[in-house]
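This structure is in structure tokens; I'll ask about it shortly.
Missing here is one protein chain; the remaining ones are kept as they sit in the complex.
We just call them A, B, C and D in the order they show up, numbering each chain from 1.
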Amino acid sequence: MVPRINSGTALSLQTFERASFSGTGLACRRGGRLVFAGLTFSISSGEAVVLRGHNGSGKTTLLRLMAGLNRKSAGELAWNGAEIHDFEAHSALLRFIGHLDAVKPALTVAENLEFWRNLWGYPPVDVKQAAQRLGLGALADFPARLLSAGQRHRLSLARLLVAPAPLWLLDEPGNALDDASLQALAGIIADHRARGGMVVIASHGTTVVENGAPLDVGAFTNVSETHWSEAV
Amino acid sequence: MVPRINSGTALSLQTFERASFSGTGLACRRGGRLVFAGLTFSISSGEAVVLRGHNGSGKTTLLRLMAGLNRKSAGELAWNGAEIHDFEAHSALLRFIGHLDAVKPALTVAENLEFWRNLWGYPPVDVKQAAQRLGLGALADFPARLLSAGQRHRLSLARLLVAPAPLWLLDEPGNALDDASLQALAGIIADHRARGGMVVIASHGTTVVENGAPLDVGAFTNVSETHWSEAV
Amino acid sequence: MTVFAAVLKRDLSLAIRQSADTFTVLAFFAIATVLFPLGIGPETNTLARIASGVLWVSALLAALLSLDRIFAVDFEDGTLDQLVLCGEPLVFVVLAKTAAHWLTTGLPLIILSPVLAVTLHLPAQGYGALLLALFLGTPTVSLIGAVGAALVLGSRRGGVLLSFLVLPLYVPILIFGTLSVEAAIIGVSTKATLALLGALALFAVTLAPWAAAAALRQAAE
Amino acid sequence: MTVFAAVLKRDLSLAIRQSADTFTVLAFFAIATVLFPLGIGPETNTLARIASGVLWVSALLAALLSLDRIFAVDFEDGTLDQLVLCGEPLVFVVLAKTAAHWLTTGLPLIILSPVLAVTLHLPAQGYGALLLALFLGTPTVSLIGAVGAALVLGSRRGGVLLSFLVLPLYVPILIFGTLSVEAAIIGVSTKATLALLGALALFAVTLAPWAAAAALRQAAE
Partner (left out) sequence: MHRFANPTTFMRIANAVFPWAAGLAVVLFLAGLPIALVTSPPDYQQGDTVRLFYIHVPSAWISLLVYGSMAVSSAAFLIWRHPMANVSARAIAPMGATFTGLALITGMLWGQPMWGTFWVWDARLTSFLLLFFLYLGYIALADAFEDPERGDKAAAILAVVGSVNLPIIHFSVEWWNTLHQPSIVKMGGFTVDGSILLPLFLMLGAFTCYTVAVWVLRLRAELLAVKLRNARMSEVSLSRMPAE
């Protein structure tokens, strides 16, 4: 299930096979409460979906659900039209960037990137190139604990470049970034889509995606009755 | 040194005495590296300063230095023209909202706010009113652990309302907020200034302050060619 | 004083909200006390001989494990920055948090100790001295612990480092504590050792809060 | 297997980068072993009688303190989410992290133990059995510890709760460990107890990683 990559290790040359990812009637319950229900989306190579909704509407929850980190309460997720059952295999097809950055302060920027590359088992891509792309080139050999909020966040974004995967799930990737970094990120996302990648992105305000299909997460109103309430 | 408040407990009626806060030739060294130097600013009642600069330029460092949390390496901070020596007393005049939100997940929204109010020793202001103002009214009696990223951040901002102080130091207060919350924040900041308050704010992109005087923090040096590279 | 009251109130209500915490310190105390007979063997005489030492060592280790929570959570979630900026001396914050720590760990440990003493066959004459010694010793444990906890804030592997810093300072408490119990058992006066424990407590209460406050301030930096 | 190698390599290089960590576990071991003579009194006979028990209990407590670090840091900084999404069975991650834990705590403890045994006057015949028993027992400690550490992820006061959960499960190791040493001292064959320790280790290595992986997966949720 590892994505087929048509070319060598230079990041910009890789293209992904055509694929699609979709969800129908998704619902998620957290702590006994229904966060959203009836969400449907579909995305295929080169496309982007932008999740919108007020704070607390469930964007993070939806992204984690797409990654298989949260369990859905109803609905179906499908890859190339076939329902996903094996989330372990599914996770090899995606990269998830969440609110937490997974950066090890004691390791240098390059070492952090190397660990991620090794984790996903990719051939020795030059991690410095990835760091460069996010403006961390000069910092490659510095321990990550010295980074500022935005620099750390950029390091976490660089994870996208060291081990390619067709589906990117990004939770507010623009947070804490300065203008130059936002532009770099927009370029990276555009490249990914041009290579046949897919992007699902949650973001307020700042837009780093062009022509993304909006998906309103907050549109659904909550239902409090569950099968629990019938009992007793 | 506690700020004199001219009126009762209804938050919107309080006004602050005229005051000014300034810094001259500020420099800060962290981990042996000079983050910035030669920064000068001045702000008085009703004004706002907006810190700008690329990621890593030192905005957070400068805000913490203004609060007395970080030690300055050179320069002078002054309140009403007199140099500040007693940072304990100085801290009663300010509220600092940083990257970390200081929210206790096990306490409810209202209990969190009550703790902060008690901490600063203010008379029983209605904390629910503060919660309301930031759209957390319906959540007042819910444990903070259930909040989403944006809701938590709003709770941390509500701290500004439960115990007034003339100087607000805000580190990227717009992070993770949806549009409605950004508007509410802009309104709160405008009110504060109208009452004679001062605001220093670090932010990329989204602007929640009108007519803020820009202060370029990044103008001094850039991470890549700093003493770091000589040192190691 | 408003700061002291506010912090104490919040810490106690957090402790009540999360009563599992106090509970688990007690459980550790109990379990550590139980491990010794298991390691050493069940003979009543040997156990009675080492009972007071084992109780004291276990109580210290249990208290130790709870120390890192005194400040660590506040440090990690940014509350410490706010406490430093509260506009009043940080010593009040330290005193409030130490008092809360003692009320939620030291006191319950004292209450549990007689039960565990029974399982270790502590001779009957030792109980009074044990309780009194614990009562005088545990506040010092919390106070010294607060200094250690403040010092290791933000260091990697704070918990273990903390044990390492604080245990040597606990040695006098341990020695006078067990001596008191032993003295009571063989019928000698316990006044001297208990007085020393009291003196240690006074000493700690006058010095430790300042040291901890200084450590906290630089941890926030 | 790439996952196993990647995680093991990173954990070891983190441990080397932060060598204070291993060091403090050893220090705790040493200090706890030293507290007992202080609490109990210096008589050689009593000490020799309880030496193996004290060594084992201290080693377990020291290992215990280091357990919460197996997963806690990765959980808090979001690395765990990424590990769950690594596309290979989580059991490899658990095995790699347990191996790293044993290499950085269990092994150093074994190496230090003879020195501490000398200070406790352990009879000469006991040393071989002590080392062998520790060698067979400490991997089980790491494995069971990994299950406990995964279970308490994200709980309040994880560290203490962890001790509490894991200690009862350590009882068999403690018992067979000390029995082996005692048997060697009185000249009885140690085969049976050492074999039991080995069996426990096999049992743990086949079951614990799965339990820990299950706990990890739901912690990420």
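We adopt the following convention: a contact is a pair of C-beta atoms (placed from the backbone, for glycine too) under 8 Å apart; a residue touches a chain by one contact, two chains touch by 3 or more.
On a predicted model such as this, the values are computed, not experimentally measured, just so you know.
From the options A:N55, A:N118, A:N175 or A:S203, the residue with contact to the unseen chain in the full assembly is A:N55. Summarising the interface, chain C meets the missing chain with residues 18, 20, 23-24, 27, 30-31, 34, 37-38, 41-44, 47, 118-119, 121. Listed for chain D, the residues touching the missing chain in the whole complex are 147, 151-152, 154-158, 161, 164-165, 167-169, 171-172, 175-176, 179, 182-183, 196, 200, 207, 211, 214-215, 218-219, 221.
Keep this in mind: only the chains that are shown with their structure count from here on.
For the pair chain A and chain B, the CA-based superposition corresponds to a rotation of 175 degrees in steps of 5.
Using CA-based centroids throughout, the chain positioned farthest away from chain A is C. We define each chain's centre as the mean of its Cα atoms; on that basis chain A and chain D are separated by 37 Å.
Taking the mean of the C-alpha atoms as each chain's centre, chain A and chain B sit 31 Å apart.
Contact of a single residue of chain C with at least two other chains is seen at positions 18, 156.
For chain A, the set of residues touching two or more other chains reads 99, 106. Taken as a graph of touching chains, this assembly is arranged as a ring, one closed cycle with exactly two partners per chain. By the definition of touch given earlier, these chain pairs are in contact: A-B, A-D, B-C, C-D. For chain B in complex with chain A, the residues that touch the partner chain are 31, 53-58, 60, 99, 146-151, 154, 172, 174-182, 204-206, 223-225, 228-229, 232.
Listing the residues of chain C that touch chain D in their complex gives 18, 20-21, 24-25, 27-28, 31-32, 35-36, 38-41, 46, 49-50, 52-54, 56-57, 60-61, 65-66, 68-69, 155-157, 159-161, 163-164, 167-168, 171, 174-175, 178, 182. Residues of chain C touching chain B in their complex: 2-3, 5-7, 9-10, 13-14, 17-18, 76-79, 81-89, 220-221.
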